[in-house]
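Missing here is one protein chain; the remaining ones are kept as they sit in the complex.
Here is chain A:
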């Protein structure tokens, strides 16, 4: 190889290096900052993009389609492009599309995720609009709290729910039992109801947030809370839950059941009772039309409690903020809201609506709602919930004692709480 060749090689390498530096140069700045443009309202035709995770073909999804079509008819300048995004991909997809500055205008999100999204800056601050609207007082405080971040409100609820105890009337009658009202009764009854391939109770202790949602009522009933996981009350709450599995009243597979799977066990007669929410009522009607079931308040310990769940509308901070708010406002009109609540199996989200007023199950749920508490643990809830799930799962599976598991979880959770 000649000297000149060496030189050429060097210059080529230099060119490569320059190109490389140019590319790194593009990236060598603090990431982020590519936020959305500020709102600029116009009266021309508006196309709104809408995301939700209501599976196509379900009554909830059909209900939304009906309402959106109705709105488009009465507002000819607005078209709504509704897209389905699977629940477990929604958060990730939303964040990625925000990074690419192409977020949808309206998103339906699970209420405990709302604060996290408010923190990202994707969500539009609706505090002023809500004040002008003047109807916020008609909504239960807990529901609004889930959409509130640092004193500002970033959305409105579409559905509300809480957990209660479903029971198979025939199974209980055969065993000569009434629905349990205390922990002791629940423990005894669940054991008595176990027969053959049927377990006494089903709940979800799966490896995601649903398990925490399901366990929180027990934790609160005992007088514990996520900010005092090491307290004897919290330990007792976890021991009680794990004890139900150890007794054989609940199948070990609860560790792999989401709330839908817990419902399937109950619908198929493989569990005599289940802890679940009102959204299962339309599903049960479809899965087990002949099952005669009742709904009772969750058994209490020191106090009664349930977990408040639901979904919220989130409007993104962008040029279509006003048009989106108009649509959400329209959907909040009592008649429209009642229709959607029926389609969704939702409890009333406004004091002036009364869907399913004739159903005993909904009456019980509405009563249960009064002691239901929101999961308002700040924007780190997802990570807090994961630490708690590990504690729940390791206790139920017997790989750790409730105390050790909760001590470990508390160490993770403490710095994450607001």
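Methods note: a contact is a pair of C-beta atoms (placed from the backbone, for glycine too) under 8 Å apart; a residue touches a chain by one contact, two chains touch by 3 or more; residues count from 1.
Methods note: contacts and distances are computed from a predicted model.
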| item | value |
| --- | --- |
| The complex's invisible chain, by UniProt name, from "RNA polymerase sigma-70 factor (ECF subfamily)", "ABC transporter permease", "Hydrogenase/sulfur reductase subunit alpha" or "Acetolactate synthase" | "ABC transporter permease" |
| Contacting the left-out chain in the complete assembly, out of A:99, A:232 or A:418 | A:99 |
| Listed residues A:120, A:135 or A:401, member touching the removed chain | A:120 |
| Touching the absent chain when the full complex is considered, from A:124, A:186, A:235 or A:255 | A:255 |
| Residues of chain A (touch criterion as defined above) contacting the omitted chain | 1-2, 5, 15-16, 19-20, 23-24, 26-36, 91-92, 95, 98-99, 116-117, 119-122, 197, 206-208, 251-256, 270, 379-380, 382-383, 386, 389-390, 393-394, 397, 399-400 |
